Each structure stands twice: as structure tokens, then as C-alpha cells.
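Handing you this structure, nothing more for now.
One protein chain omitted, others in place.
Take a look at chain A:
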Amino acid sequence: MNGHGVWAIYRFEMARALRTLWQSVATPVITTSLYFVVFGGAIGSRMQNVGGVDYGSFIVPGLIMLTLLTQSISNASIGIYFPKFTGTIYELLSAPVSAMEMVIGYVGAAATKSVVLGLIILATSTLFVNLHIEHPLAMIAFLLLTALTFSLFGFIIGVWAQGFEQLSIVPALLVTPLTFLGGAFYSIDMLPEPWRTVSLFNPVVYLVSGFRWSFFGKGDVSVAWSLGFIALFMALCLALISWIFKSGYRLKS
């Protein structure tokens, strides 16, 4: 195990975030505050409680999920895409670092950043609503698992992408819509059929629901389903990554 190598990659990636600390933190904080003003304040005041939870609080898990998914993907994908783009990947490929160690470095750093952002958003939300977290340990576990899984997914996108457009296409065209339609701002119980059933095919529903359960003790689907889904998606990503390194796909010729 090349611990120094893993640490070097992790530090390098964290330093990249620290250089743009202001944007990294300010953007999500401002965005979240806007969501609270619009959804929590303007619309929420005219809405009933959702399943006994005040609407302002209800959207907190969804908001955190939204940031967690998009940030995990963009952090990890840019992390590995950029060396490909600038050519500095030669050094990674020629280093005594295994595929696994490279993934730990990049994905670990991306996940760390999005977890920190998730916690910042959580802290910001307490300025707007009174939050009580039912299962704090489960909440942290969900946060970590989701960040890791979607950072793995982002890593795959970064390896696959051959241009900056492709890099942003998956988050913009897939993840954000799925998150909005995944019950970030509503309970899927509020949807009429057939949309309720259709929603059950949206993977983000399971993430948001599980995360919401850790806050309020109830979600749209059972926690077991949520955990099962994250595990499944993570296994898929790991399988894809191991194939990438075995075949050298878009990394090596």
C-alpha cells in the first residue's frame, strides 16, 4: 500500500478546493438561503405541514441531498478529468499507485468536500428553521454513504468525459432533474397516480427518503429500501471503476 501516494492525491485535491474556498462555501450557502426564502418563507407559509413536519424543516434533507449529489459528482469528475485535460495524468499513470489507491485519493477528497458542504448547509438551515434530528448517527451515515457513492459516480463521469460539456451534461440533465422530481421539496405521497408509481423508479427518491427518515423518523419508502439502493448503486460504480482500470478505458492506450 502506497499510503504516501494516497495522501498526496487527497491533499492535492483538498488544496484545489481550498484555493477556491470562497466560491466553494459561499455558493451553496447563498443558494440554500434562497431556497429557504422562496420555498420556506414565501410558499411554505401558505402550505400545510407535510406529514406533521413544518414545510421549512421538511425541505432541509432534500436541499442537503441536492447539494450532496451535485457537488460529489462535480468534485470527483473534475478531479480526474482535469489531469486528463492538461496532460498531467502521465504522472499518475507512471506512479507506483494502484487503481484502488487512486480512487481512494480522488473519491475520498471529493466525498470529504461534499460532506463538509452538507454540514454547512445543515448549519445554515438552523438559521431559518428549528431542526430536530431524530437519528443523528443514521443521518451522518447517510451523508457519508451518499457522498461516497456519488463521488464514485462522478469519478466515472470524469474518466468518460472527453470535453467540459460532457462533464456538466450528466449533473445538469440527469441528476438535478431527478433530484427535483425525487421528492426533495415534496413527499411523493402528495403526487397523483400514475406519477407516484413512476417516482418509485427514480433512484433519488430512495436517497431523499432515507435521509429524511433520519431527520423526522419517517420517509416515503422504508429505510431498508433506501440503504439497499445506495448499496446497489455503490456496487455498480465500483464494478464499473474496476473495469475502467482493467481495460485502461480512456486513461491508457
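Simple rule for what comes next: a residue touches a chain if its C-beta (ideal position, glycine included) is under 8 Å from a C-beta of that chain, and two chains touch if they have at least 3 such contacts; residues count from 1.
Rule of thumb we're sticking to: contacts and distances are computed from a predicted model.
Novice: Could you check which of "ABC transporter ATP-binding protein", "NADH:ubiquinone oxidoreductase", "Aspartyl/glutamyl-tRNA(Asn/Gln) amidotransferase subunit B" or "Acyl-CoA dehydrogenase" matches the UniProt name for the chain that's left out?
Specialist: Of "ABC transporter ATP-binding protein", "NADH:ubiquinone oxidoreductase", "Aspartyl/glutamyl-tRNA(Asn/Gln) amidotransferase subunit B" or "Acyl-CoA dehydrogenase", the absent chain's UniProt record names it "ABC transporter ATP-binding protein".
Novice: For a quick check of understanding: of A:16, A:135, A:196 or A:218, which residue touches the chain that isn't displayed?
Specialist: A:16
Novice: For the chain that's not shown, point to the residue among A:26, A:93 or A:173 touching it.
Specialist: A:93
Novice: In terms of residues, what is the contact footprint of the unshown chain on chain A?
Specialist: 2, 4-5, 7-9, 11-12, 15-16, 19, 86-88, 90-98, 248, 252-253
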